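A single protein chain has been removed from this complex, and every other one stays in its place.
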Amino acid sequence: MLRQLGPFIVASVPIIILLLIVLVLIFATGFANLGSSFWGSDWNPPKAWGIAVFVVGSFVTAIPALFLAMAIGLGLAIASTVYLPRWATRILDPFVDLLAGIPSVVYGIWGYLLVAPYFGKVLNPWVYAHFSFIPGFGGRAPISDGLGLPISIFLLTLMALPITTLLIRDSLRSLPRELWESGLGMGATRWEATRRIAIPYGSRGILSAGFLGFGRAFGETVAVAMVLNVMAAYPVNFYSATGTMASQMFLNLDAAFGSSSWLAALSYMALVLLAISLAVNLIGRRLVARVVSYEVAGL
Amino acid sequence: MANALGGAKETLGEELLYDRSARTRWRLGFDKWIGRLLPLLFIVAILPILDLVYYVASNALPTLTWTILTSTNPYAPDALGVPIISTAEMMTAATLVAVVLGLFGGVATAEFLSDRTAAIVRTSANMLVGTPSVVLGYMGYFLFCVRFGWGLTFIAGAFTLAFFMTPYIFRIADLAFTSIPRHIREAALGSGARPYQYVVRVGAPIAFPQILNGVFLAMAIGVGETAPIVLTTTASKVLPTGAFSPVSFLTATIWENFSQPSGSPEIALAFQAALLVVIVVVGLNVIVRIISARYQRRLEGLFQ
Partner (left out) sequence: MSGTLPDAGGPVISVQHLSVKARARAILDDINLDFGRSSLTAVIGPSGCGKTTFVRTLNRMAELTPGLTVEGSVLYLGQNIYDTQVNPVMVRRRIGMVFQRPTVFPTSVFENAAFGLRLIHEDEDTIDKRVTEGLQQAGLWEEVKDDLDRAALSLSGGQQQRLCIARALSVQPKVILLDEPCSALDPAATQRVEATMEFLKQNYVLILVTHNVGQAARVSDRIAVLSSGRLIEVGATADVLERPQQAFTEQFITGRFT
């Protein structure tokens, strides 16, 4: 152990940074007591510090994005591992990887100026006109600027998609060739062998894709801050705005300057966001052995 | 037994052709159609990318001039020179710090730590990658800007960015050394080399391309970050004059100008900044792909 001390100090950089983040945030709260309102729904500085709205908002945006990214990612992964010829996957797969490379602020400006107006003028009114009988899709009419949940979920889906696709692809590829062939050798179609052998075999990896994709969507900041029309209110229906922890933290640090309880509230919020993100990440990474393709892709 | 040959019921090979039971038709048809439909999902990935790049380019290029790219005039509404140069300077500083922290850390993890300790360190690097960038921005703000009293300056932004980039370089350095074939390591150590001599003389030349890759990758990710920069620096219209002066950044320029009225020079500036960032990020990713393909072949060569 002692021989390892020198290398350990050098190697512990990530541990130190992680500890630094936690400690700095804890001290930034000044251990302020924000009273009973903290876990409540009323965010009204400097009187009330209910962060529940933002916790809920983070989940409400991230979970639908996760489901979409998992469904599409599963489809893309199956298409590229099972059905497409190699030359086609070599051309197509990099586009998915490229989605991970586009900076979120660029997603944001595209979403805000081009996609949101489309949602506002076309998509949301259409959904409202045809599906308002579904709970959550009726009620207050969508606003024409298009900012709000649908566009946020759309952008978050695109951002989580490379993560889910890549890891599901890896899990499906980890299936030993003989198992795949003995499935087909029993007279299974490729689809049946995928559904009954490859997916169960790679289930941990697929689950892991879910956790890590969720983590990505849950912590996304700038793009959401640009298109969600962030506000401290629960969403009233599918088309409305709300706030997420990350976007609220990002947009309010300036305003909080000089108010120790406001800074404390934001720091507590940062700790909650960090705790959830780390927990989700830890579970996601625990489910699979080291994911080399992730490290190489920077995910 | 029903399946005994020459038994009660004889089936002909033609059943292979004419088995047209509803269940069989459904199975074969489903497989055929799902195989045709699933690849269409790639539209979901490809269309947004093409649309996004086209939209940004078509809004950036018509008004883009050489003067805009190079002008550092603080009074012109359409000068990108300051953000471009500032970004280059910030990236240089942050990359240097991140390489120092990440490279040595990663190598030490791969070569000198016991498996259990290495697992802990790797997990924390992964946790760091999973930390939302806004949280890291908060850390930078409270630590560098407030506690250290640096204010919203170049050095605060560069260090925050460096912390952000470190785990990526760390993981790739670690990976580059752990993926060197065992027999090469054993041969070096067996012929009397000390571990650090192995690292420097044998390991480093082999791992170098992948580590370079990791650095480019971290740069691609860092140059596209917005939240940590916006939280720890203040927008500046002039070039930084020192570590403690205000600074601008390309992504910050986009953030500050994205809600300007359409047609204004400011919104054009946002698009031009976005185009530049996309070009840099995609360019770095292409370089990374090329290097890693070559490296993979080289590594495979080593296993023979």
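Going in written order, the chains are labelled A and B, and every chain counts its residues from 1.
Note that contacts are C-beta pairs under 8 Å (C-beta built on N, C-alpha and C of every residue); 3 or more make two chains touch, one makes a residue touch a chain.
From a predicted model like this one, the values you see are computed outputs, not experimental measurements.
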Residue in contact with the excluded chain [from A:Ser36, A:Ser144, A:Ser182 or A:Ser259]: A:Ser182
Positions on chain A contacted by the hidden chain, ascending: 86, 176, 178-179, 181-189, 192, 196-197, 200-201
Where the unshown chain meets chain B, residue by residue: 1-6, 10-17, 19, 23-24, 27-28, 31
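Assume only the chains that are shown with their structure count from here on.
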Centre-to-centre distance between chain B and chain A (centres being mean Cα positions), rounded to whole Å: 16
Touching residues (chain side chain A, partner chain B) in the complex: 4, 6-8, 10-15, 17-18, 20-21, 24-25, 27-28, 72, 75-76, 78-79, 82-84, 88, 92, 94-99, 101-110, 112-114, 158, 161, 165, 189-192, 212, 215, 218-222, 226, 246, 249-250, 253, 266-267, 270, 273-274, 277-278, 280-282, 284-285, 290, 292, 295-299
Footprint of chain A on chain B - complex, ascending: 27-28, 30-31, 34-35, 38-39, 41-42, 44-46, 48-49, 51-52, 55-56, 101-102, 104-106, 108-109, 111-114, 117-118, 120-139, 141-143, 147, 163, 166-168, 170-172, 175, 179, 213, 217-218, 220-221, 223-227, 230-231, 251, 254-255, 258-259, 262, 270-271, 274, 277-278, 281-282, 285, 289, 292
